[in-house]
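Of the protein chains in this complex, one is absent; all others appear in place.
Letters A, B and C mark the chains in the order given here, with residues in each chain numbered from 1 onward.
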Amino acid sequence: MQSQQESASHTPIPAANPIEEVDTVVIRFCGDSGDGMQLTGSEFTKVSALAGNDLSTLPDFPAEIRAPAGTIAGVSGFQLQFSSRVVFTPGDQPDVLVAMNPAALKSNLEDLKKGGSLILNTGAFTKGNITKATYETNPLEDGSLDGYKTYKIDITKLTKECLKDSGLNSKSIDRCKNFFALGLTFWMYNRPIEPEVESINKKFAKKPELAKANIQVFKAGYHYGETAEVFTESFEVRAADIPPGRYRNIMGNSATAIGLVTGAQLAGVELFFAGYPITPASSILHELSRYKAFGATTFQAEDEIAAACAAVGGSFGGAIGMTASSGPGIALKGEALGLALSLELPMVIVNVQRGGPSTGLPTKTEQSDLLQCLYGRNGESPMPVIAAMTPSDCFYTAIEAVRIAIKYMTPVMLMTDGYLANGSEPWKLPKKEDIKPFPTTFRTDPEGYQVYARDEETLARAWVKPGTPGLAHRVGGLEKDALTGNVSYDPHNHEAMCHTRAAKVMAVQNSMGELLMNGPDQGDLLMVGWGSTYGAITKATNLMQDEGYSVSSCHLRWIHPFHPKLGALLKRFKKVVVAEMNLGQLVKVLRAEYLIDCEPLCKVQGKPFKVIEICNKIAERAGKVS
Amino acid sequence: MQSQQESASHTPIPAANPIEEVDTVVIRFCGDSGDGMQLTGSEFTKVSALAGNDLSTLPDFPAEIRAPAGTIAGVSGFQLQFSSRVVFTPGDQPDVLVAMNPAALKSNLEDLKKGGSLILNTGAFTKGNITKATYETNPLEDGSLDGYKTYKIDITKLTKECLKDSGLNSKSIDRCKNFFALGLTFWMYNRPIEPEVESINKKFAKKPELAKANIQVFKAGYHYGETAEVFTESFEVRAADIPPGRYRNIMGNSATAIGLVTGAQLAGVELFFAGYPITPASSILHELSRYKAFGATTFQAEDEIAAACAAVGGSFGGAIGMTASSGPGIALKGEALGLALSLELPMVIVNVQRGGPSTGLPTKTEQSDLLQCLYGRNGESPMPVIAAMTPSDCFYTAIEAVRIAIKYMTPVMLMTDGYLANGSEPWKLPKKEDIKPFPTTFRTDPEGYQVYARDEETLARAWVKPGTPGLAHRVGGLEKDALTGNVSYDPHNHEAMCHTRAAKVMAVQNSMGELLMNGPDQGDLLMVGWGSTYGAITKATNLMQDEGYSVSSCHLRWIHPFHPKLGALLKRFKKVVVAEMNLGQLVKVLRAEYLIDCEPLCKVQGKPFKVIEICNKIAERAGKVS
Amino acid sequence: MGTTTTNGNKGGLPVKLTRKDYQSDQDVRWCPGCGDYAILAQVQKVFAELNINRDETVFVSGIGCSSRFPYYMNTYGMHSIHGRAPAFATGLKVSRPDLNVWVITGDGDGLSIGGNHLIHCLRRNVDLKIILFNNRIYGLTKGQYSPTSELGKRSPSTPLGSTDNPFNPLSIALGAGASFVARSIDTDVKHLQATLKRAAAHKGTAFIEVYQNCNVFNDLTFINVTGKDVKADRQMPLTHGQPLVFGKDKDKGIRMTPNGIPEIVSVGDGDGQVPLSEVPLHDETVADPGYAFMLGQLQHPNFPVPIGVLRAVEAPTYDEMVADQIQLAKSQAKATDIESLWHMGDTWDAGSTAE
Partner (left out) sequence: MGTTTTNGNKGGLPVKLTRKDYQSDQDVRWCPGCGDYAILAQVQKVFAELNINRDETVFVSGIGCSSRFPYYMNTYGMHSIHGRAPAFATGLKVSRPDLNVWVITGDGDGLSIGGNHLIHCLRRNVDLKIILFNNRIYGLTKGQYSPTSELGKRSPSTPLGSTDNPFNPLSIALGAGASFVARSIDTDVKHLQATLKRAAAHKGTAFIEVYQNCNVFNDLTFINVTGKDVKADRQMPLTHGQPLVFGKDKDKGIRMTPNGIPEIVSVGDGDGQVPLSEVPLHDETVADPGYAFMLGQLQHPNFPVPIGVLRAVEAPTYDEMVADQIQLAKSQAKATDIESLWHMGDTWDAGSTAE
């Protein structure tokens, strides 16, 4: 059996044939924050998507808004894996690295595949820039690039040449050079140029002179590839065999935002979202603020506490209250979430995790808030916790969060992370019929109303909108009588209420979907994951299964409570390894719950797992199928 | 072997002999909030302590400041166990219940031992009060008190009589009636009256007319017992065989406050405490604010967040920063604690736990913040967590918290609860020589200073006071370079720092005291506990050992990290049961850590365990020693 | 009581309501003699008088003695967490502008832990009525000094006296840009009723500070100003359009020097006196909050303490502006069905059916 590891079979090897077919390519664009690498990357993504490739992207932002030009701190990158097969991750190692300046080269070269292609803008390799990048000698000359297929092109100069008659000033001209690089890569991967010309025209509609210049430079780059005899080959990546339908490239935070709106519509309630900006969660607030016409009201609060409280206020009023933040902000919301679960009101809290502790690594990804999400509240404070697996899965998981929140009258924690938030993939747009609505019933009947009386199945109390005649009532954070909801200091009532709140959350098990399995449901090794590690774990498992290893993987959408079938599944494997981007948090919970000696595979580097890292662990722990 | 269960052998049974000797008595005073029951209880405590009894007390406050007189919500109680033996708890069931009004009777009677003594102030059993207490019929008349030795005394009237010539107004006179009850109990337990007369004189030094009246009523109560032939016997509880020395009766929060001051003095640093009032933690702030002369600076902040931050500011300045709160306030401090552990500054956070979730049961006790204390912060945020066992142990545990904080340059969470905070016991005052100082060394040498360079043994970085020449440096919440402390986004540095912070906290294991064991270190059943359950678990274990059960108990002072010997110990028992006042939080952590199928014994009623509840569990789970 | 179940309330809206109709079935549990009783009673009376719909009213509070208030009102209510009531209320009002939302808070709840939410609510001008019960003490936690306690206040946490200058709640509110600011007194039944009515009628955030006596932990703290015998000289009741005068005989007045400093003048036609006609008339509607701020700063013993409405200006409310934007967005939207949201942006056809 052949390994499908990304880097194995499709290095763009020079060949006589001018257009070689490859099945998977990983390309990374990097340069200074001001160099427009995010735009370059997303334009290339768009054309790959239109070509029918499956793909996955990962931007990498610097922590500063605009660190000094030319420094390593200011390097911005965008990685894309596109393929004629199903893609699970943005790729372990780029096959092609486009580096617009020395700092970009310095900080990205170690990731490039041995023998990979390196496109360099030599125009930026001035003495000053080389020093700023902390190089001691000029890498173009000191032999350090020997192991790579290096294309040295003075993009800066070529761009200038191309636009010398444009009438633009030199700063504006310099800003166009990313489109030269884009043109080059279009030629390399044999992409049609018309859609891009159109796209540039659209993007710069308000500045036609810039549109014109960028198009000119883009074409120049393309033609340079064609004619300059620098590249001896170009490649083609065929359309992937993906399910037919209409697609859209989607980033995780967009999918979350759209999913939240969809959830509210499926429930038939208004959406009230209160947020406070924080990286990498802010764009959920930004997106939702543009969906007013779809029933979303947004509120930028003075801080995260106010945001959480305002959301609870919204829920009390009969909207589905929501908030989103990242680690430090979630820490601040703990007290308010305790109130929400004590009031038993529905609510969705999104935690887009980033590197911690404290302010940590704000622009990097991590999964180290799991225990905080499960336990970061005073008292016995059970709350459903679920996690999204891929950028587009954020959509479905957001809907699930709304469903659980309303069905069980409880706040629900929806976990994603920086990798999902900013990463993207093609999303096959669902049909309305495919998604089942879950209409909400507000109680309106005063007859026999008891504020904390419960539904037998879900243990949820009734949701009542203020304004409903005859149902006026008071709720609060003090312990409540199990029926009337009046303040109660009764010892046995309190104990019963603690048990009931826990039981209600456990009842979520009764309406869960399927447990997500990949491979046989028994064997040597089960790889368990949650959240954004889905792609890497699944890909690695598939590869190693193909290599003959007895390994399966199981990915958890529901973390609290666990899926009812999980315990039995774990016990059918000799070994269980949990791969997570923390020091072993899910492992703790699984061990406590099932008394299974599962082992962590940890990575806390602000970066997602590489497929190879997981493969290595599988090779170490699993035997081959006999 | 004879059972030592409190209620077994010493009920005050009427006898010919006027003074019967008993070894243990549990008495509870209860009445309206305005009836002075806390004072009555603490006066009786004082005389018992002076008599050399061992003892333990438990007050029970209503949640309202002064709920309407006569209602159940307004009942205030004070329970005391005193004995000629070692006392572990305030007692499961009172032998004697003094109830000053119908509401007090209603809400306390169910706790009274079958056949116990009931002293009732019949003067308060008016129609109105009976109704307010939600009685449908008069309990004095409807036979509901038949199972008890009931003493019906019109204390209200007797007090009035006694003071009719005092010149006091009737409201003031009525306020004296608790001293009548106190006098009665003094007679019952054969206490000397002089010290109490002195104590009253001292207490009311500024209002001599009240002192006089109270003494008069107190004596009247005493003589009423002697002469009225209502009581046919009186009792004596001999001095306990306790270690010789000077004693002081101490409540948990006082012990914590004094311990914190002592810790700072042992470390040779200033103490800076920032707090925000919250039940039941406020009195730590109150006490410390009176210890300015002992090096304590206190600051009442605008909220808990500011308090935590101010404490970190104090630590940055070279004082030991401290804060104290209860569940909801601790929830608010999470983000600031994350910063403290990222800055690696010493700090002590006291969590005096109360009933949760949310505002919960503010005046009741609970242990449900354990997981919040362990995990309630974003990112990988390890922090030592320790817990005090008894009111006087709060002193030693507070010292231990300071020691760990400074030695390992880390915030430390010190957990107590409402039961410890307000409960009291005699504390044998230590000698200065008995407590080892741990002087702090501040770094002053600029030579070779690296901000995050570490001590090899403790992994602590150096503590530098601003103002030290040549050592100016900057710290912050972003990830830091492992040596220089400069901001670092390096992936491997981040991973290394996460591991180092965890390892540093684990290093606390190297300087721990002994693991606290009671009984053989192997057998059928190990009862594990932490915090305020110490008394009940130990007493129950002792009783059941005496009954021949194979049971030991182990009480955890160090919860994170665990004691290095704990794992091996747990494995030497067939069964492990963890008794805790929550739904099984320590159980989760132990299971995850040691993969041992330990079982929870939970109680979440806002009240401490009764010894009998633990005995029952032991009987269920342990076998008899053959 | 009929179908009464909602923690024991009556529902519906009978023809003419009385104070009792606004009382919930819960026992009121403040200390006997607490000023909170009087405020509760006046709110209930005013609500009855204004015939306010109980089912469309929500009381939101934080934590503190005063914050138990919602439990006693036969309306919808939420006893939330310490200091955050304005935030809950903002979320509620913005998502449900049709409701009548009142916030109850204390000097600790509203000005200590909750100060930030309060000022942000005021600057936004969310259409809420906020009553701050100022007893200059933490009642519920048994007597610690609060942000309105006087400098030097001895309390359990400040045995040698506090070292913090107090806030002036009115100044904080005006500094935040509040559109309606008033002060009243628990025991001044008529004045309190009138002030509550004014707040009820205001569109935007109405902020009322009520001097409230905590007879257990801070008895008589306002007596220097509220005492029957001194009241006339130490209070200056404000009435829109009426001169800024005070004293039993209204013979003293307040005006500003050109340097912007308030001074007391003797009013009358005598020598060195200022004629009544030249005493400034109180104007609640001055756009510049500086005028109201100047009034709010007047303090015993140098000046009389103003009571009544200091400022009441009309301004668009936050909730209204948000509602307008939603309206606008809806009216301009090409589509509002969920599928069109999914399809926003660049889409393409792919997979085997795509050519």
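Everything below uses one rule, namely that a residue touches a chain if its C-beta (ideal position, glycine included) is under 8 Å from a C-beta of that chain, and two chains touch if they have at least 3 such contacts.
On a predicted model such as this, the values are computed, not experimentally measured, just so you know.
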item: Omitted-chain contact residue, chosen from B:Gly143, B:Pro244 or B:Pro439; value: B:Pro244
item: Selected residue (touches chain absent from view) among B:Val22, B:Ala49 or B:Ile200; value: B:Ala49
item: Among B:Ile19, B:Ala228 or B:Ala472, the residue in touch with the chain that has been omitted; value: B:Ala472
item: Residue touching the undisplayed chain, where the options are B:Phe44, B:Phe316, B:Trp463 or B:Tyr534; value: B:Phe316
item: Positions on subunit B where the hidden chain makes contact; value: 46, 49-50, 52, 239-249, 258, 261-262, 265, 270, 272, 274, 291-295, 297, 299, 301-303, 305-307, 309-314, 316-319, 321, 335-336, 338-339, 343, 426, 428-432, 446-451, 466-478, 484-487
item: Contact set of subunit C toward the excluded chain (per top definition); value: 112-116, 119-120, 123-125, 147, 160-161, 163-168, 171-177, 255-262, 278, 280-281, 283, 286, 288-291, 293-295, 297, 315, 318, 321-322, 325, 328-329
item: Contact set of subunit A toward the excluded chain (per top definition); value: 64-69, 71, 73, 275-279, 282-283, 285-286, 289-290, 292, 298, 300, 302-304, 328, 358-359
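Just so it is clear, only the chains that are shown with their structure count from here on.
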item: Interchain centroid distance [CA atoms averaged], subunit B/subunit C, Å; value: 40
item: Distance between the centres, which are taken as Cα means, of subunit C and subunit A, whole angstrom; value: 44
item: Junction residues of subunit A - those touching two or more other chains; value: 305, 335, 338-339, 476-478
item: Where subunit C touches two or more other chains, by residue; value: 63, 79, 81
